[in-house]
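Quick one: structure below, then a few questions.
For this view, one protein chain was removed and the others were kept in their places.
This part shows subunit A:
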Amino acid sequence: MTAATPGEIDRVIGALARRHGGALVAALAGRYSDVALADDAVQDALVEAWQRWPDTGVPDNPPGWLTTVAHRKALDRLRRTAAEQRRVAAVAPEVVARGADVDHVRPAAGEPGGAEGEVTLVRDEGQIRDDQLRLLLLCTHPALHRDAQVALTLRLVGGLSTSEVAAAFLVPETTMAQRIVRAKHKIRTARIPLTVPADLTGRLDVLLTVLYLVFNEGYLAHGTTGPLRVDLLAESVRLTELLAGLLPDRAEVGGLLALQWFTRSRETTRFTGDGDLVTLDRQDRTRWDRTCIDRGNRVLTAALRRAAPGPFQVRALIAGEHANARTAADTDWPAIVRLYRQLVAMTGSPVERLNLAVATAEADGAPAGLAVLATISGLDRYHLFHAAAAELALRAGDAAAAAASFDRALELVTAPAEQRHLARRLAVARAGVPTA
């Protein structure tokens, strides 16, 4: 046992939950085919750690302690449920007759059942990997709402607490708790299985989309990070690395991971010390993190070698073009235009078409970019659409149109740093409008 201050204990438990919580939920869920039970048991164990460690000190082997206690908590819960069902059966047998599920109160084969004493959760390496993949796929099952997929992934696989997930997405903790409870209820009631489907590709697409969403949220949230806000960028990288370890043959997983490393290389240059936005062409490239870029290059090369193209690899290629250009002027815009064309063809996404318009303006001039922009529909409520339209109009010499578009972008923007940036650009545009 190690003595520690309450603050240290909080940190130890938080780190323990993040590093081992997901694997433990996965293992217990695999063992008892019940994700809600597994999650509750791990939470029970964490609560016990919070209650006991300030007195007893931190045990020598915290992950081992957590595993043993969580497993005991799972058995406690199973026994309580079984006892409840027996009580109900005694007074109202018809309730238990069919509707209630007796399956998941029965310990799995080989389990000592209700035996007291030390319980261990022995899962071999292969089983653990299987358990984790199945849990990731369950959290991102298409029968669950997208918000619930994100919440469950961070909560169950990422080991974040409900309040951390709530803070990360700027929603009240009660809302997030309800979202998670509702999702767990559906998993149990509709019996969403903890399995790896025969055809993994479609399900993997959803899983990657969820991780990409977490990543984007982390990317956009920069500058609003308070003491409670976890670093979603770091979390998405961690989860994608986990997935890459589980599915090393899937090129798109590598694509998403490489994209994240390239983006992370610019973490310290995207904003000034005052939290103001610095556009890509004005960033100090000597301060880009080479280690991140090298990792991105390595992961992307390995992914491309699998010859299984997909949108995440294309996005990573684009991010790599930027990351590997020594100066903004060195950027190979024609190559980027070609890549965005591929991406538009693959995804049909209007947001990617917007990126294509911006890249086209860089490669072939503002009028060419504006021509691509004119083909976009469905982004009227997206501030970056209007911001891009404004920048291209300004470059094409139409300050009045630029000012109008910056105005519209400012009506829609929410992030403070972006808001300040747009306000500055609007002032530039207005200064260029000839007065009558």
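The rule is simple: a residue touches a chain if its C-beta (ideal position, glycine included) is under 8 Å from a C-beta of that chain, and two chains touch if they have at least 3 such contacts; residues count from 1.
What we mean here is this: contacts and distances are computed from a predicted model.
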Undisplayed chain, where the name is taken from the UniProt record, one of "YCII-related domain-containing protein", "Carbohydrate ABC transporter membrane protein 1, CUT1 family", "Oxygen sensor histidine kinase NreB" or "Amidohydrolase": "YCII-related domain-containing protein"
Touch criterion as defined above, residue of A:Gly57, A:Pro172, A:Pro197 or A:Gly275 at the omitted chain: A:Pro197
Of A:Thr189, A:Thr286, A:Thr327 or A:Ser377, the one touching the omitted chain in the full complex: A:Thr189
On subunit A, residues whose C-beta touches the chain left out of the figure: 97-99, 141, 143, 189-193, 195, 197
